[in-house]
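Here the structure comes first, spelled out in structure tokens, and everything after it is commentary.
For this depiction, one protein chain was excluded, whereas all remaining protein chains were kept in their positions.
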């Protein structure tokens, strides 16, 4: 399945785009997704180690499973306020 | 010596005036002053038990001595804010 | 800004009085006339003060707060006279480099003002009764504490 991953802040600047598109297998875990992004976009790998992933606007755990229609985002450590 | 004591809030309303005038001896302590006010103005005695006295805009202790030119006030428990 | 006024307090003016480029945080506290205390209904409050002493005491509190926290700017405004429902009787503003200090200093100033500053509140209850609020407690303890803590710093 094809998924899009929204990028923000340093992740967006490092990869020079607001969204990544990946072809992944069904039943992919968030942990596996992070490894896959790191492998395909090595410049992001350091930041990904410190980042969360959100699925449908909620923080996901490493064990969460990514579904095709999910709204997915990489969430670097936040610094609002 | 003659002294004036400013009255506020319930003390002012109970005694129906903003200031008391008393004739007192030199060297009077604040504690003795409170007793004297209570004796001369019995309606104030209950409130005086719970009140402080200020001398020149500072809270005084029972042992403080009242001088002729002091600005004296009876300070019922405060409730600003 | 330290002020006692019989006019309505403008909270924006108080907030702007603590503005500073060195401040990352400002906390504004507004105390206002609440309609219900339990089941008792208030129509309005009336405040009276011993103005010259109140100003001096507020200044002492502000000085003590500046000793305790790293404050950029600090303002305290208290209204006297009739304060209707929803209207403000007190506005305190503090600006600091970081937020923890703003919150602590503003809360402390309000707490201490309610103990140490000669201002009195009269309740006008909806049942027609009126009542000067004179809480119990030994006020004379407090100024001694302030002087002691300031002397030690």
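Here the chain labels run A, B and C in written order, and each chain numbers its own residues starting at 1.
Please note the rule applied: a contact is a pair of C-beta atoms (placed from the backbone, for glycine too) under 8 Å apart; a residue touches a chain by one contact, two chains touch by 3 or more.
Please read all numbers here as calculations on a predicted model, not as lab measurements.
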Left-out chain, listing which of the shown chains it touches: A, C
Residue among C:6, C:20 or C:59 touching the omitted chain: C:20
Footprint left on chain C by the chain that the document does not show: 11-12, 15, 19-36, 85-86, 97, 99-100, 102-103, 106-107, 110
Residue ranges of chain A at the interface with the undisplayed chain: 6, 8-10, 12-13, 47, 50, 52, 54, 57-61, 73, 75-81
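Note that only the chains that are shown with their structure count from here on.
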Chain B-chain C separation of Cα centroids, rounded to whole Å: 25
Distance from the mean Cα position of chain B to that of chain A, given in whole angstrom: 73
Mean-CA-position distance for chain C and chain A (Å): 49
Residue numbers of chain C (touch at least two other chains): none
Sequence positions of chain A contacting 2 or more other chains: none
